[in-house]
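The structure under discussion is supplied below as C-alpha cells; questions concerning it will follow.
For this view, one protein chain was removed and the others were kept in their places.
This part shows chain A:
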Amino acid sequence: MPQLVPFFFVNQVVFAFVVLTVLIYALSKYILPRFVRLFISRIYINKL
C-alpha cells in the first residue's frame, strides 16, 4: 500500500501545512473580510 511507505511522509506533511497556512492567511486577511464588507453594504442598501 503506497500510503504506508514512510520515505515521503515528511514531504507530505510539510507541503500540507505550508499550503494550509497560506490558504488560512489569504482567506482570513483578504478574501473573507471582503465578504463581510459586501454583506454589510447589502444590509445598508436594504435598510436605507
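We take it that a contact is a pair of C-beta atoms (placed from the backbone, for glycine too) under 8 Å apart; a residue touches a chain by one contact, two chains touch by 3 or more; residues count from 1.
We take it that contacts and distances are computed from a predicted model.
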Missing subunit (named according to UniProt) among the choices "ATP synthase subunit a", "NARFL", "Probable cytosolic iron-sulfur protein assembly protein CIAO1 homolog" or "RNA transcription, translation and transport factor protein": "ATP synthase subunit a"
Residues of chain A in contact with the chain not shown: 1-5, 8-9, 11-13, 15-17, 19-20, 22-24, 26-28, 31-32, 34-35, 38, 41-42, 45
